[in-house]
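Of the protein chains in this complex, one is absent; all others appear in place.
Here the chain labels run A, B and C in written order, and each chain numbers its own residues starting at 1.
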Amino acid sequence: MIVTIDKSASNGVIDALGAASVRSGATIRVIDWNDGSLSVNVLGQIEPDVLSHPAVAGIHHPSKPYRLASKEHRETTVVRVGDVEIGNGKPVIMAGPCVVSDVEQLVSAAEAVKAAGATILRGGAFKPRTSPYSFQGLGEEGLQILAGARAVTGLPVVTEVMEPDQVDVTAAYADMLQIGARNMANFPLLRKVGKTRTPVLLKRGFSATIEEWLMSAEYILAEGNAQVVLCERGIRTFDNSMRFNLDLNAVPFLKELTHLPVVVDPSHGTGKRSLVASMALAAIAAGADGLIIESEPNPDSAKCDSAQTIEPEQLAAIARKAMAIAELIEADELALV
Amino acid sequence: MIVTIDKSASNGVIDALGAASVRSGATIRVIDWNDGSLSVNVLGQIEPDVLSHPAVAGIHHPSKPYRLASKEHRETTVVRVGDVEIGNGKPVIMAGPCVVSDVEQLVSAAEAVKAAGATILRGGAFKPRTSPYSFQGLGEEGLQILAGARAVTGLPVVTEVMEPDQVDVTAAYADMLQIGARNMANFPLLRKVGKTRTPVLLKRGFSATIEEWLMSAEYILAEGNAQVVLCERGIRTFDNSMRFNLDLNAVPFLKELTHLPVVVDPSHGTGKRSLVASMALAAIAAGADGLIIESEPNPDSAKCDSAQTIEPEQLAAIARKAMAIAELIEADELALV
Amino acid sequence: MIVTIDKSASNGVIDALGAASVRSGATIRVIDWNDGSLSVNVLGQIEPDVLSHPAVAGIHHPSKPYRLASKEHRETTVVRVGDVEIGNGKPVIMAGPCVVSDVEQLVSAAEAVKAAGATILRGGAFKPRTSPYSFQGLGEEGLQILAGARAVTGLPVVTEVMEPDQVDVTAAYADMLQIGARNMANFPLLRKVGKTRTPVLLKRGFSATIEEWLMSAEYILAEGNAQVVLCERGIRTFDNSMRFNLDLNAVPFLKELTHLPVVVDPSHGTGKRSLVASMALAAIAAGADGLIIESEPNPDSAKCDSAQTIEPEQLAAIARKAMAIAELIEADELALV
Partner (left out) sequence: MIVTIDKSASNGVIDALGAASVRSGATIRVIDWNDGSLSVNVLGQIEPDVLSHPAVAGIHHPSKPYRLASKEHRETTVVRVGDVEIGNGKPVIMAGPCVVSDVEQLVSAAEAVKAAGATILRGGAFKPRTSPYSFQGLGEEGLQILAGARAVTGLPVVTEVMEPDQVDVTAAYADMLQIGARNMANFPLLRKVGKTRTPVLLKRGFSATIEEWLMSAEYILAEGNAQVVLCERGIRTFDNSMRFNLDLNAVPFLKELTHLPVVVDPSHGTGKRSLVASMALAAIAAGADGLIIESEPNPDSAKCDSAQTIEPEQLAAIARKAMAIAELIEADELALV
């Protein structure tokens, strides 16, 4: 059972719920959402009369294991990253280089992607690499460079965290914390970002089912962080002719199941520069709330993921067409029944 | 080596190629294309001077195993099904019921999908079913009903063939022969439809790689039938939350590799009615030349695939939006670089 | 419902079942098994009193869609290929070259694998090849060579059929008909081999589920051919470091579900010569009734599948160890509970 509570009059009812849970053996978790509301997640049975308290604004009995992420819990969520809204109907473009290497590179990339229509800057400071001998990112120095690029361009920044101990320092610099595909089921990390009040971009593990992905979102929500965006970034299939296989089916399917915004990463999802534009537009046509794309001025000299990084000129064309497709999809005169 | 020949002056050079192949131990296959041209597929080495004959219009040395299907061989192919062109830049909608059950059902479905914007009628007479105890289709009676619906509505028809012995009778009634996913690697069947001059809709096997799929097209092309359309219809992955997983990455990837038109089947590709519209529009945004969709007036009473069959009203909305997206994708002022 | 009937007194009851099915709208299929028994497969409801006829020896209500293949239908099946029994507790080794190329090659290979312990000879006359330009096998000439090698060595032969029209000629020469992985869902072909009385080796499609595989067996059984052996030969997964991924889990899982014998093909299942011995022994330890292995005297010069073909000396070692493991698995003093 999930109980929604009027925050201004909440103390009495929370105490009463606590007392009732002790009597019945249920567990209660009070969630003080960073969107200003208050919920109580009740695991187990509880005496029904405690729910007649006037501060109880709503009750629902979840049918899904991802009780807070489910559309049963709320209709939509708009996530705010700096001044940018994700999930308000207009596609958001996040773009930037794979990895932060120095101030000049990042500022020039940030200005280029901003001019192309991006409103959030991406870039890696902590990089998960298959080989221990590959460049692992600049760490905190990279975070400082990201913050510098934000100061210059005004773009809020999203960057990856890889372990619980990196969360606080990263949240001090960044506007959004990315959980990478390899960490989708790193539960201590999910709990830790759930305890912050910084928005989270939760990438899908490349062999995670839709339900497992929503359960990972649930770990974050259950700690009270309501600002979660799901990011489809390609799954692993039998077909290795591309690096990964972008699963756009996930977009409309998630829209039926969850209130959380959904964005798509066609760069990692295909691993192939020439396919990025087509799959980006397809993602928007499928209903995605935004795109995250690797782009910088000289893709061929990119320090990582060069083969999937596009030029800002192509990013600009994608951004223009994405907006037009999103409007067309919503247009009344062409309405889907 | 593939040698393109001026048909009006071809006899001499073909004889010369034949003689040269005997001397060098090469194999030659003369392909009298149903689009009016003539090619000679040379497997092995041949004396170069025989190629200086004036009737030789072109020579290329294929680098891909799918030598005729490759974009190296020709730039584009437009396939003609009745009066309908597939691959000319405007998306084509093929629609109709999963299976043909009787004249009234089919004619009413055909009129409904025509009104919704479909220009080719689909419907199954021979049905591949997982269980030997399921309804296997009406067979030739179903073909007669399809021909009747064409007579009433003017829509050309596409229908599946399952074995070599069905090809001639099906080609006598239908305008396009469908090879189903389970038969993509049924090589005797591919050779047999290759020997006809009827257009072929070649569905992707649900665990076939892109290259295996193009090799299956090659079986048809190698017999001289140039009228092949590829159809993505969903692959099998670890994620069974949907029936199949529509692989839209295949669309732009095929466009780089082959001159054959590519259409998408969002009905089988998702198996879920509520996802069909989003994935249909995404397919067009990804660059598909058309859609094949299961639709009939009363989806809930459909004899098979009911869960993925949509109403003609929704088909009409998809058709309108698909046209608008295709135009937008091509529009100069929004050009992709 | 499946009704087992005493063959000597069957006429009256079959007429009665037929009449009852007409009254109730059920369908009945009389199966005159090539193992001498008689069953009636009743699809739909039927009046219960017709079942009290004295010739009715047994009745069961199947809970699985593969009603005849299910262990509910019978406990075990022993398939006889020439004088060789598959499914009697002792592992059977089938071996030989990938493809039949000439008499000398095949006879020498047959003698070598016989000396190594093989009791059935394998070899391809009709070959399914991904490319239309690859060698497609010798066809009927290959069948004649196989029959010749049988005459010399006494080994019964198993060989692949690819289309319904090849079934009769192949059955005239061979002792067992192989359905290849690509044809596991070629339903017209399954029906055609079901109408013969020749044993069938049914390979698993490389992305077929266990249930789909049993449904394909059901197509054969439903035509009255009880002599079906299932062959696991590798599935397709995300991991392409091997050609296929031999799925040994299928062996004990099938043993719970079906009475049909199960053999394993470690040659195609791994595609890698150095892994064949380990996976062959693992298959026997998992409970397989036999192995089918590509082996010939000079693997490196094999006309196809050279990389997975082993020398007869290694085959002999596998055969010896396989027998020892099978005995050990069954040994009482080490009994599994």
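Things to note:
Heads up, the rule we're going with is that contacts are C-beta pairs under 8 Å (C-beta built on N, C-alpha and C of every residue); 3 or more make two chains touch, one makes a residue touch a chain.
From a predicted model like this one, the values you see are computed outputs, not experimental measurements.
Of the candidate positions C:102, C:168 or C:211, contact with the unshown chain belongs to C:211.
Here one chain is not drawn; of C:11, C:76 or C:274, the residue touching it is C:274. Interface note for the absent chain: among A:175, A:218 or A:265, the touching residue is A:218.
On the side of chain C, the interface with the absent chain consists of residues 207, 209-211, 235-242, 245-249, 251-253, 256, 269-270, 272, 274-275, 277-279, 281-287, 311, 313-314, 317-318, 320-321, 324-325, 328-329, 334-337, using the contact rule stated above.
Mapped onto chain A, contacts with the missing chain fall at residues 43, 65, 128-133, 162-165, 182-183, 185-189, 191, 206-207, 212, 215, 218-219, 222, 236, 238. Contact residues of chain B toward the unshown chain are 207, 236-238, 240.
The definition used in the following text is that only the chains that are shown with their structure count from here on.
Of all chains displayed, B has the C-alpha centre closest to the centre of the whole protein C-alpha set.
The chain with its CA mean position farthest from that of chain B is A.
A straight line joining the Cα centres of chain A and chain C is 50 Å long.
In whole angstrom, the spacing between the mean C-alpha positions of chain A and chain B is 39.
Along chain C, residues 207, 236, 238 each make contact with two or more other chains.
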